[in-house]
Structure formats: C-alpha cells, structure tokens
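Note that one protein chain of the assembly has been removed; the remaining protein chains are unaltered in position.
Presenting chain A:
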Amino acid sequence: MTTTLSAPDEAPPEPTRKPRKRRRTPALPYLLLIPAIVLELAVHVIPMLTGIWMSLRELTQFHIRDWSGAPFIGLDNYKVSLDVDSATGKELLHSFWVTIACTILVVGLSYGLGLAAAVLLQRPFRGRALLRTLFLTPYALPVYAAVIIWSFLLQRDTGALNHVLVDQLHLVDDRPFWLIGGNSFWSLVIVMVWKHWPFAFLCLMAGLQGVPQDLYEAAYMDGAGFWRRLRAVTLPMLRPVNQVLLLVLFLWTFNDFNTPYVLFGKSAPDQADLISIHIYESSFVTWNFGLGSAMSVCLLLFLSIVSGLYLFFTRKARADA
C-alpha cells in the first residue's frame, strides 16, 4: 500500500540526456538497501505470506504447538468464510456490512468536521493557536486511555452522558444504553469520528496553507460568495490532499481494532460487530487461526481492490480534468 501511495505523480517526461559513459555499477547503493529490504521482509512480506500459508491449514488448538505441521485443507477455510448459508459466513457478512456502514459514516463525518474546522481557522484571530491545539488533542492522546474514558462516559447508570441527558436536561425519561444494543453502533461511530477527525483537520489545514491567497482575492473580486469560493477554489486546490486523506481515513476506519476492542471488550454487541473484532474472535477467542487467516486474506483482497479502484479513478479524473 505504501508504495502505491508514495509513487510519484505522473512526472513530466525527463529531457533526454546524453547517455554518459557506462560505469561499473557500484555495490554500495544496493548494500545500503539491504537493511530496508530485510525490515520490509520481516515486517510485511513474511508475515503476509505466513498468513496466506496459515489460511490453507486447519490450524486449531490441536496443532498450535507444532503449527508448521497443521494439516493442509486447501481452500476449505475460504469456503466456510464466504459461504453465506453457513453460520460463520453469515456472521462475517453481517460484520462486513456493519463495517461498511460505520466506515462511510465515520469517513464522511470526520472529513466534514475537519474541513469545516480547517476553513474556519484559516483567518487569523485571537486564540486561534489555542483552538488548533485543542482540536488536535484527540489525535495526540493514547488510544487506550481516550477510549476507556469514553466507555466510562457512556455507562448507563453512572456515565456522564446519561447524567446530562436524563438528570440535568430531562430530555429522555428512560436511561438509554450506549454500550449494548442498537445504540452501541452510534457510540462507536461517535468515538471513531472523535478520534479520526483531527487527522483530517491537520491534513486539510496544511493543504489550505498551500492555496495561493490571490486566487481567493480574484474570486472575491468576481463576486463569489463564501460557498462559491469553497466550491470553486478551496476544494479543487485541496484535491491532492483529499485523495490521500480519504483513502487513509477509509483504511484506518475499516481496520480499526483498538476502538471497538477497548469500548466493548472481547465480545462486541451484534450491532457493532466490526470485521476486525470479528476476525480476532474467530482466530484468537475461538482458536481457529486458519479460519481467521482466511478471513484476513479476503479482507486484504477487498481493501486492495477498493484502494486500487479508488486510485485509478481519482487519477483518471485528474488526468481528464
């Protein structure tokens, strides 16, 4: 994924230089690459290949000690994961849809909030620096500590949210649950947005700094109002930032494990059963590492395809424009 993201944009064709006299390629540059290659192998490639290898095995507690000897079962794990008539497949599909819905909401809201805050904080005013710092706090806090505080706030009987809603504002009579049942989905969305939007804010603010001021002045002279300027100047100028930002937000939200795990524990409510938690449960809690790996590989394929299509179309749109 990283390689695709950091690939240079279509560079202008290099002016053809006169080929210099060929020299013997020095070994040093390649040797210097070795540490990076070793690390890349150790951190990404080998675990990934091991995951694929595991997904083809029946790797349960019976084989965990001698895991390399787990029996080969071909594509059976994939069949079970993807068979929507079986309980396992049905639940995986359910958590997939929950994740999609959650991701769309979280990315949309985080982006919207981030953009609004970035635009509003463009003009200098007293206390701007303070506000900027405050907005970035969620991003700087350790996830575990932040989310566990949310889980305290959202407790039904002792949480601060219900205290305000029920005891102080008298908006609802019956104390709602936020961590179990249907509301748990919304709690998750809110906590994730709270966690992700400062990143959007940071990226967009940086992007806005790069927009030349005279474009706004020109638009202003042409009589463009706030919304028109936003649509005609700000958003097009932010396109390169947006492209990366939306993709990163999508991938982070889709794969977020920490937030639901800390908020709900090992067994998330049905309505907020994100796919990352679901795969964790299949592999680590019910001890079927082969099945969990197969699910992870499917997820990886799905995310690669979505990212690939996204990059293809955004590039194409830019090339066409």
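By definition in this document, a contact is a pair of C-beta atoms (placed from the backbone, for glycine too) under 8 Å apart; a residue touches a chain by one contact, two chains touch by 3 or more; residues count from 1.
The rule is simple: contacts and distances are computed from a predicted model.
Trainee: Which of the following is the UniProt-recorded protein name of the chain this complex doesn't show: "3-oxoacyl-[acyl-carrier-protein] synthase-3", "Sugar ABC transporter substrate-binding protein", "Transketolase" or "SRPBCC family protein"?
Mentor: "Sugar ABC transporter substrate-binding protein"
Trainee: Touching the absent chain in the whole complex: find that residue among A:Ser55, A:Thr88 or A:Asn242.
Mentor: Answer from the full complex: A:Thr88 touches the omitted chain.
Trainee: Which residue among A:Asp157, A:Asp173, A:Asp214 or A:Asp320 touches the omitted chain?
Mentor: Checking each option in A:Asp157, A:Asp173, A:Asp214 or A:Asp320, the one touching the absent chain turns out to be A:Asp157.
Trainee: Hey, which of A:Phe96, A:Phe177 or A:Phe199 is the one touching the hidden chain?
Mentor: Touching the chain that is not displayed is residue A:Phe177.
Trainee: Tell me which stretches of chain A touch the chain missing from the display.
Mentor: 26-28, 31-32, 34-35, 38, 42, 60-62, 64-67, 86-88, 90-91, 155-157, 175, 177, 179-181, 265-267, 269-270, 281, 284-288, 291
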